[in-house]
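Before we start, here is the structure in question, set down as structure tokens.
Every protein chain except one is present and positioned as in the full complex.
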Amino acid sequence: MVERTYMRVRPDMPPGHVRTPAYLRGKTGWVERRLGPFPNPEELAYGHKGNRLPVMRVRFTMAEVWGAGAETPDDTIDAEIYAHWLEETDPPHAS
Amino acid sequence: MTQNPDPFDGKRWHDMGGDAAGPVPTDQHDFSLWEKRVDALMVICSSKGHFTVDGLRRVLEDMGPEAFETMNYYERWIASVNQNLIEAGVYTTAELAQRMTEVAARGPTYGEASGG
Partner (left out) sequence: MPHDHHDHLSPSGHPYRPDDDHPLTYWQQMEIAIREILIEKGVTTAAEINAQIDAMDARSPANGAAVVARAWTDPAFRDDLLADGSAASAAMGFDIGPMKLIAVENTPDVHNIIVCTLCSCYPRNLLGLPPDWYKSRAYRSRTVREPRKVLAEFGVTLPDSTQVRVHDSTADMRYIVIPTRPAGTDGWSAGDLAGLVTRDSMIGTGLARSPADHA
């Protein structure tokens, strides 16, 4: 089995146009695939030329995102997250 | 809307993943000509570099939840397309203002006002 690279989504709550959903902030998942680079939408939205950033498809378990109330803990959510929102981290203890 | 008595925590209204909500609605409508025109203007102006899809989204987000509940999809889109085109300097508010008044003077229906 391929070693998973785990990423934690930064928990920041800035104002303005951001493409990192709030429900994933502070959550840890693993890299499903790497994409990009794509221009940063946080800059494009305000008429600036976006810095090109790697984007990762990160996979989260429902248990990680919703905790004990998860509908089915082992179901997953994938989302595309721009690199400046991600920090490499250790696997969560639960898995 | 989620019932949240706490002070604003930074999660914006459009960022709705995980919010409680009712059943998924099953109503469906066909798009009218004016809606298709709004869609076309967005695609054409963004593909020509006058604004970006993120610029479109940014204005839709800043319009707030009330607009989401009270205006339909393409009403919100034309409002955002307009805001982006004015910001980009494609035309001025005065030009738009005068043209809108001319348009309304042509007749009471969309067909008459758009000249067919």
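Annotations
Read from first to last, the chains carry the letters A and B; within each, the first residue is number 1.
In this section, a contact is a pair of C-beta atoms (placed from the backbone, for glycine too) under 8 Å apart; a residue touches a chain by one contact, two chains touch by 3 or more.
Note that the structure is predicted; figures quoted are calculated from it, not measured.
The chain not shown here is touched by just one of A:Met7, A:Val55 or A:Leu86, and that residue is A:Val55.
Against the chain not shown here, subunit A presents residues 19-21, 23, 35-36, 38, 41, 55, 57, 65-66, 71-72, 74-82. For subunit B, the residues touching the absent chain in the complete assembly are 14-41, 43-45, 48, 50, 57, 60, 68, 70-75, 78-79, 81-82, 85, 90-91, 95-96, 99-100, 102-104, 107-114.
Basically, only the chains that are shown with their structure count from here on.
Once the centre of each chain is set as its mean CA position, subunit A and subunit B turn out to be 28 Å apart. If you check the complex, the residues on subunit A that touch subunit B are 13-17, 19, 21-24, 41-42, 44-47, 65-66.
Residues 9-12, 15, 17-18, 51-55, 57-58, 61, 87-88 of subunit B are the ones touching subunit A in the complex.
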